[in-house]
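Dropping a structure here in C-alpha cells format, bear with me for questions.
In this view, the complex is presented without one of its protein chains, the others remaining in place.
We call the chains A, B and C, going by the order they appear; numbering starts again at 1 in every chain.
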Amino acid sequence: MLGPVLETLIGGLMTGVLYSLVALGFVLIFKASGVFNFAQGAMVLFAALSLARLSEFMPLVLAFAFSVLIMIALAYAIEFLVLRHLVNQEGIILFMATLGIAYFLEGFGQTLWGSDIYKIGLGLPTNPIFILESVFPGGLLIDPVELIAAIICAVMVLVLAVFFQVTRVGRALRAVADDHQAAQSVGIPLNQIWLMVWAVSGLVALVAGMMWGAKLGVQFSLSLIALKALPVLILGGLTSIPGAIVGGLIIGAGEKLAEVLLAPVLIRTFDLAGGGIENWFAYVLALAFLLVRPQGLFGERIIERV
Amino acid sequence: MFYREVGQFKTSYDADEAIFPIAQDRWSVIVLIAFASLGVPLFAGQYLYTEVLIPVLILSIAAIGLNILTGYCGQLSLGSGGFMAVGAYAAYNLALRLPETNIILVFLFAGVMAMLVGLLFGLPSLRIKGFYLAVATLASQFFLEWAFARVKWFTNYAPSGSVAVGRIELFGIPIDTPGKTYIFVLAITVVLTLAAKNLVRGRIGRMWMAIRDMDIAAEIIGIRPLHAKLSAFAVSSFYIGVAGALWAFLRLGSWEPLAFDVNRSFQVLFMIIIGGLGTLLGSFLGAAFIVLVPIFLNQLPSWLGIAMSTAMISHIEFMLFGAMIVLFLIAEPHGLARLWAIGKEKLRLWPFPY
Amino acid sequence: MRAPSEHEIAAGNVLLAVEDVSLAFGGVKAVAGVSFDIRKGEIRAIIGPNGAGKTSLLNIINGFYQPQHGRITFKGRPRAAMRPYDAALGGIARTFQNVALFKGMTALDNIMAGRTLKMRRGLFWQLLRIGPALAEEIEQRRRVEEIIDFLKIQHIRKIQVGKLPYGLQKRVELGRALAMEPDLLLLDEPMAGMNLEEKEDMSRFILDVNAHYGTTIALIEHDMGVVMDLSDRVLVLDHGVKIADGTPAEVQADQAVIDAYLGLSH
Partner (left out) sequence: MTGKTMSGIRVGIALAGAVAVAAPALAQNEQFIPNLVYRTGAYAPNGVPFANGIADYYRLINERDGGINGVKIVFEECDTGYATDRGVECYERLKGKGPTGAAYVIPLSTGITFALTEKTTVDKIPIISMGYGRSESRDGSVFQWNFPLLGTYWTAADIILQHIAKKEGGFDKLKGKKIALVYHDSPYGKEPIALLQKRAQMHGFETLFLPVTHPGVEQKATWLQIRQNRPDYVLLWGWGVMNSTAIKEAVAVGYPREKMYGVWWSGAEPDVRPAEDGAKGYNSAALQHTAGQFKLHEDLKKYLYDKGLGAAKWEETGEILYVRGLINAMLGVEAIRTAQERFGKKPLTGEQVRWGLENLDISADRIKQLGFEGELRPIKVSCADHEGTRTGRIQTWDGKKWNIASDWLTSDDSVIAPMVKEAAAKYAAEKKLTPGCLVTN
C-alpha cells in the first residue's frame, strides 16, 4: 500500500511543480501591479504555440529566442493597449479585463499558429525510471520529463529570487509592490516596471508552456492550466513566490492523492459513476484553507483602512 | 425633442416611485411588451424564435441573476453555469418523479433549489472578497458539474449521463411549437424582470448597492453584510436556476452536465460586462449581443462575399469577445446600457445641439 | 463664542461614556487610556494635531476598531466594544473624513439607504412592491425629502453622487447620517476642504440639526474658529492621550493645549 501512495505523492508533487510554474507568473504580475492575471494560461498557450511552430523552421534555441521576443512584444501590447488605460481601477475590473485578454489571446494564438497538436522536441527521455525496486515491488515510478521540469522550475525560481534580491530592477519591483505611489514619488517609472514584470511573467509562461508542451503536446487545452493555477495561488498567497511553489506542491500532491485514494471510497460509498474528483478537490482544498487563513500560506495580511 | 421629460411634473412621491417615472419610458416598455407578445408572432419564423428570441430571453434571465450578484451587490461569481445546472437537474427530477406537477411549479422549484445551493456557496462571501470569492465560486462550478455527472440519481441512472425531457404542457396546453415556447418564456421573463426591477429600486436593492460601493460604510448605516450578501446570492441563484431549467427544458430538450460548464459561466459574465454592470437593461443587451454576434459572424462572409473558414470565424468570435470586454471595461464600464442612456440623452435634446 | 444653549442646561445626562480606552496597531499606540463622555444634546468637539488619535476614537465609538482595553457605555449599557451594526442600531451615525458615500447610487438613494433600519418589509413584498412595501417606501421617501429640503440639495436628488463636487458630497453624506435619525452623530472633519462659504453653510446645518432634531453631535474639526463657535465642550488629544477637556474657553486657556496644539498652529 505504501508503494502506490508514495508513487502517487511523487507524481503529484511533480505535477505540482508545473502548476507552480504557472502560478509563479500570476504572482509576479500581482505583486508588481495588483492585477490578477487570468490570461496567464492563455499566455502559456501562446508562448508554447510560438515555440512549437517556430521550432519547425529553425533550431530550438533560436525558436526560444524568438519566442522570448514575441512574449516581450505581447507584454508591451498588453501594457500599452490595456493596463495603461485601467490604472487606478478596482482589482475586480482589472481581473475581468484579463479575462478579456485571455479570450482574445486564445483566438489570436490559434489564428496565428493553428489549432492542431504541435510538438516541442526537447529530446527528453520519455521512458519511466523506477527507483527503490528492492524496497517496493515494481519500484517507485518517476517520469523523467517531470523530473527535468521540476529541476528547470527550481532553477527558474532561483534565478527569479536572485533577480529580485540583487538587481536594481528587482529592488525597484519590490518597492512598487509595497507601495505604488511611494515608488512613483521616488522616481521609479511605474509603466516600465509593469512592462518589465509582464515580460518576465511572459518568460515564465514560455518555460511553463515548453515543459507542458514537451510532456503533452502543444494544443488549445494548455490555456486551461490557468484554472489549475488558481487554487495554487489561493493556497500559497497571491504575493508570495515561495507560496506559489509550496502551494503548487500541496495542490499537486493533494489532488492526485485524493483521486487515487479518496475517489474509490467515494465511488463505493455513494455508488457514483466514476471518480474524477481532482478537478474540484483542488478548489475545495484551497477554499477550506482560505476560510481559515484568508491571506494564504505566505501572503501578506490585508489590512483594510477607512 | 423626442425624449423630453419637461412638463411632466410629479405631484406625489407615489408617482415618482412608480416603476417607470418618465412617461416615455413607461410607454415604450408597454409598447415593447405588447409588441413582443402580440406583434412578433405575426411575422417571426421558427429560426427567429428558436435561435434568437428564446435564447436571448432565457440568457437574459441568467444575466439578470448574475447582475444582481455582481452588478448590484459587487460579488464576482464564476459559478453561474453550476447554478444553472442545479436548476436544470432540479426541474428534471421533479418533472420525472412527480409527472403531474404544473410546469410553473417545476420552474419555481428549480429556482428554489438553486437558491438553496447558492446560499450554501454564498457563505464564504462573508469572509472573502474580490477574486478570492471568484475562485471560491469556481469551486462550486467544478463541484456541481462533477456531482451531476457522477451521482446517478440526478440523471435517473441514465447510462449515458444524458437526460431528456418529455412533453411540456401548461394547464393542458402543450408547449410544443417555437411560437408557444416563446410566449411562455416571454411571460416568465417579463414577470421576473419586473420583480427584479422592484427589488433593485427598493430597500433590498439599496442594501446590495451599498455593499457593492462601500461595504464598511454600509455596515455603519445599519446594513448587515451577511444579510445583504446572502440575499443577493439567494435572489441571484434563483434567477440563474430558473434560467438553467428553462434552458434545459425549452432550448436543449436533452443535455449533459457539459452544457453548464465553466464556459457557460464566462458567457453569462461576459453578457453583464458588455451589457452593463448594475443595469437590468444591460442584461438584455448583453444577452442579445452574445447570442447575435456568432450568428452575425457566420453570415458575414457570405454577405461580403469573402472567404472565411469556419475555424477563422470561431477564432474571430473569441478575439471579438475578448476585445469587446477589454474595450467596454476601459471605455464604458456601464456597458451597452450606458451607451443607450447616452443615446437617450442626445434624443432628449435633438434636434438642438445643446 | 455663542450663548449657552438650552441643551447645556440638560447637561449631566450622559449619552455615551468612554472609560480608559486603549488601542494599538502593532506597536503604535493610537489611543492610550482615554476617558471622556458625551452628554445628551450637546455638541462635543474633538481636536488635536495630526495623528492625535481623533479618528481612531470615533472608529472605536462606532465599532470599527475593537479597543484592546477599556469600556464604552452607550445609553447606560456598558460593553467592551461596539460592532458597527449594533452602533447603527443603537442610534449612532457618522460621516467620514474622506467622504464614504455609495458612489454608484444617486443622492436620493444614498439618503434612502440611511433609512434601511427603519424599513421592515421583506423580500416578498419588495418583489411585488404593492401594498405595505409601497406604502413603506413612500412614507420613508417623504421623510427623506424633508432631509433633502433641509440640506437644500433638491436639485441633485437623482444624480449619481460620484459625479458631485466635494462640498455637495459632504452634504449628502450628512443627509445619509441624518436619515438614520441618530441619537448621536459623529462628524469627522465635516468641513475639510471647503471654502469659507461652504463652511458657513455646513456650520449652519450642524447647529440646525442640533437644535431642530435635538441630535447629540461629536465632531472632529481643525478650524479652531469653527470649533469655538459651535461646540459646547471640547476634548483635546495629543499622541493618543487626553490633554484637556472642557468648555472652549477653558480649553483655549489651557497651557498644555497651547503648548501641544494651539501654540504650534498660531
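Following the convention adopted for this analysis, a residue touches a chain if its C-beta (ideal position, glycine included) is under 8 Å from a C-beta of that chain, and two chains touch if they have at least 3 such contacts.
Keep in mind the model is a prediction, meaning the values are calculated, not measured.
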Among the chains presented, those that the missing one touches: A, B
Absent-chain contact - pick from B:151, B:194, B:293 or B:312: B:312
Residues of chain A in contact with the chain not shown: 4, 7-8, 11-12, 15, 56, 110-117, 119, 126-128, 130, 141, 143, 145-146, 215-217, 219-222, 224, 228, 255-256, 259-260, 273-276, 278-279
Absent-chain interface as seen on chain B, which is shown: 46-47, 50-51, 55, 149, 159-162, 164, 166, 251-256, 258-259, 261, 263, 294-295, 298, 301-302, 305-315
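Convention: only the chains that are shown with their structure count from here on.
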Farthest-lying chain, centroid of Cα atoms versus that of chain A: C
Chain closest to the middle [Cα centroid of all protein chains]: B
Rounded Å distance, chain B centre to chain C centre (Cα mean): 41
Length of the line joining the C-alpha centres of chain A and chain B, rounded to whole Å: 33
Distance from chain C to chain A - Cα centre to Cα centre, in angstrom: 49
Residue list for chain A, restricted to those that touch at least two other chains: 306
Junction residues of chain B, two or more chains touched: 216
Residues of chain B defined as touching chain A within the complex: 74, 76, 124, 127-128, 130-132, 134-136, 138-139, 142-143, 145-146, 149-152, 161, 216, 262, 266, 269-270, 273, 311-312, 314-326, 329-330, 333
Touch list for chain A against partner chain B, complex: 36, 81-82, 85-86, 89, 91-93, 95-97, 99-108, 110-111, 115, 227, 230-231, 233-234, 270-277, 279-280, 283-284, 286-287, 290-291, 294, 304, 306
Chain C contact footprint on chain B (complex, rising order): 13-14, 16-17, 19, 195, 198-199, 202-204, 206-207, 209-210, 212-214, 216-224, 231, 235, 278
